[in-house]
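What follows is a single structure, and I will ask about it in a moment.
Here the complex is missing a single protein chain, while all its other protein chains stay put.
We call the chains A, B and C, going by the order they appear; numbering starts again at 1 in every chain.
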């Protein structure tokens, strides 16, 4: 039974039906299959322009990061194209190229939260473009790419297969 | 067992023995048998002078009280010499004369807490005197009295016999 | 509030209600406020205790603004007889003497080295509820009705531990507890309370006591009337009889219609108050809502709280939202589906001694209309068809 309530099946008939438009205004998340990706497109080249104008002051001209702002570019500590994925035993910095498992997450996060001072201010075209630029800078896609929903959805990130669901054993002493 | 401790008989050997002088400085309370009353004495007449100088500005020239300061004098609402002790059913003001069960309490409280702005500043002689004055103004003792330990101890207050130990029944609905 | 007059007209009136704060139209469009040394309240929530602003007086917990059981420490009710002293914790000591084997003094640091215990208890002034008993007015909120009542998680040392340390002589049967404030407030306590559950506490809701609650240490007597929980505690003297201090004779005694006055009425009887809805709420919509409030007993655990919506004709068991602990506070809840009719909401608490809260009429019959202290009559709220909520004290 619901605590304090007349029973688990009780409806309290509180709240109101949410209008489609109200939901749509917030429902901007992009899952890993990318089915929610919006219309629009952007090239690596245009992304470089957007990045230089709106991102580089914090994340560095080449995505190398600044003292208190995250590094975005780099396949691994040695600059090798194939990431070693040795983050537990080496003091390595995580980047989009060597750590992020899904390209859709990049689109989602930039559209959601960047640029830091004016989140939600970018057009979908600009988000596609800067996503393309960052994936290219991380050697995930060629610098000639133009991304749209179909192209972004098709990208498989280098670190994708390294992620495993929580496999700690609740009773084991170390885990 | 003491919570967290090695056992109920455990001494933790913390703290230090209190010096007699340190105890004496605080041990100024006067119980109802008055055995702790200090040396000294004071007359009603001198008490009137002390009261006028140090107390009347708050409690009124005749102990009648002022808007936010307690009334100290008055045997009952009708001014009758024998208190009716009907405080539960009538909206009556409590005074030393009609409510206080022990004269020793008056000495203890004045010495402890009055005058309000400079508590602890009175000599024992002055406390005896102003106690005498207030008891006389409440028609408990004649205005010719001089109080000392022996005399104060002997006073039986008008309301003395009205006080009974808590006799509520923990299970009764009203009490 | 114990009936003590303030020393002067209020010099600190409650702050005027601030203008309604302005929030951005869309807070997702700009970064928010940075981290801070201390986390302030929302500008939309500015509760106050409504102090009288004098050293002798009281200020009450705004129960209508609160939920759960814990009282935020800065909103714990106050009742002082000579103001809040400033005590240096490195100089303050507690001395225990009288009928003991070894009269001793303990620094605050000493006290903190003993085995500590942590318990959640309420403290209530025995004058709490006088306004609703004497002169029930419709435009009264829970704060004046029941706000001399607060609940904290207290940490300290059992008084029994200290009494064992000094060695209590076999003829000791009462002790005097004395504060380090300007009136050296003093109360006589039966020694059985020390062997039962009395504590010397130094912490409240995780942090050191606030000065208004007795910093750096106070006596805590679970379930006993507030005044006996001596703040700024500096001395305990063990003896054979009560001292008959001003507070336990001229102040906190209870006149009865038979011409007696009860003395040493320590225990708080079972009691409850609905804090939501309450005056000055206006219920703007029909339908379900949580009717909830607080219940407590100084004699043990709350075992049952009932709610009536028809002024006491019928009663419904309310849910107890936390496990009742001895001499502690329970939040109760009754789900109510209001359909626009007149209603009178009441609550009635029962404790594990089997005691049930009385109506006001029953209390007046037994104790008189002008008795003092320990007001625990059933109270509640009238809801009219329009949804207006007003106090209902004439039970």
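The definition used in the following text is that a residue touches a chain if its C-beta (ideal position, glycine included) is under 8 Å from a C-beta of that chain, and two chains touch if they have at least 3 such contacts.
All of these numbers come straight from a predicted model, not from anything done at the bench.
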Option from C:41, C:169, C:241 or C:316 whose C-beta touches the chain left out: C:41
Where the unshown chain meets subunit B, residue by residue: 3-6, 12-14, 116-121
Residue ranges of subunit A at the interface with the undisplayed chain: 2-5, 8-12, 14-18, 22-23, 26-27, 29-33, 58, 67-70, 85-92, 94, 96, 99-102, 104-105, 108-109, 112-113, 116, 119, 159, 162-168, 170-175
Residues of subunit C (touch criterion as defined above) contacting the omitted chain: 7, 11-12, 14-15, 21, 23-24, 27-45, 47-55, 57-59, 65-76, 78, 80, 82-89, 91, 112-118, 153-155, 180-182, 184, 202-203, 205-213, 215-216, 232, 287-290, 292, 319, 321-322, 331, 333, 335
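As a working rule, only the chains that are shown with their structure count from here on.
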Rounded Å distance, subunit B centre to subunit C centre (Cα mean): 27
Inter-centroid spacing, subunit C versus subunit A (mean Cα positions, whole Å): 52
For subunit C, residues that touch 2 or more chains besides their own: none
Subunit A, residues touching no fewer than two other chains: none
